[in-house]
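Only a portion of the chains appears, each positioned as in the full assembly.
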Amino acid sequence: MPLVTIEVADTVPVEKRHAYGEAVNAGLVEGLGMDAEDRFQVIHPLPADHIIADPHYLGGDRRDVVYIRILMVKMYDAATKVKAFDAIARNLEAEGVRPDDVFIAITENTLDDWYPGARGVR
Amino acid sequence: MPLVTIEVADTVPVEKRHAYGEAVNAGLVEGLGMDAEDRFQVIHPLPADHIIADPHYLGGDRRDVVYIRILMVKMYDAATKVKAFDAIARNLEAEGVRPDDVFIAITENTLDDWYPGARGVR
């Protein structure tokens, strides 16, 4: 039950934003072994100058960063997370996002923290 | 000091969005035993197609999901969280949200992580 948040410049066309969502989902399927149907995402289009990232800190050359936040149950080791990061970045690159512009942050919780609808089974 | 985030389609009228906020607050009061005045909420209206949820994964029949994120201090057990989930869903149903369309995710932190204004006492 990852819940994915994508913060992207509103200058990115709507169909492209949706393609980003699909790219992230496919990356989680590949990297975490997640079910493809386990897709829960919110896309926030924002003014481009409201998405701020230092261009070079920690390395790389950032220009038009897409922020991806993943809230998920604590159950994956560091190597698995790296697989997911790499798969997401690769998939986003196919949609025109430079790999330096992919910024991902994970937050973890537990299974008790989810309510997936009244008839959803955690 | 829960901080609640509600992500809702911008096709939902403004007064309804506020009713959702009140429904969530009352659910936390009932389920967690929270003070009614402990209300800190941000409502994000978004294009309906930017709020993505698989219609059937984990069960249920999702159509117009409302995402509710709750950031709160780690101090409640699983049964208490279930009480809050159920109360929130029941209150939202009274406002016209189908219980299958309520999706809640909790993230926990500690008391040290809050600054409720300069004169606020944690």
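Note that the chains take the letters A and B in the order they are written out, and that residue 1 is the start of every chain.
One rule holds in what follows: contacts are C-beta pairs under 8 Å (C-beta built on N, C-alpha and C of every residue); 3 or more make two chains touch, one makes a residue touch a chain.
Nothing here was measured: the structure is a model prediction, and the numbers come from that model.
Assembly remark, whole complex in this entry with 2 chains visible in place, copy number of the identical chain is 3.
One rule holds in what follows: only the chains that are shown with their structure count from here on.
Rotation angle for the C-alpha superposition of chain A on chain B: 120 degrees, rounded in steps of 5.
In this assembly, the C-alpha centroid of chain A lies 22 Å from the C-alpha centroid of chain B. Against chain A, in their complex, chain B makes its touches with residues 7, 44, 46-47, 49-54, 56-62, 65, 67, 69, 78, 81, 85, 88-89, 99-108. For chain A in complex with chain B, the residues that touch the partner chain are 1, 3, 14, 17-18, 21, 35, 37-45, 71, 107, 109, 112-122.
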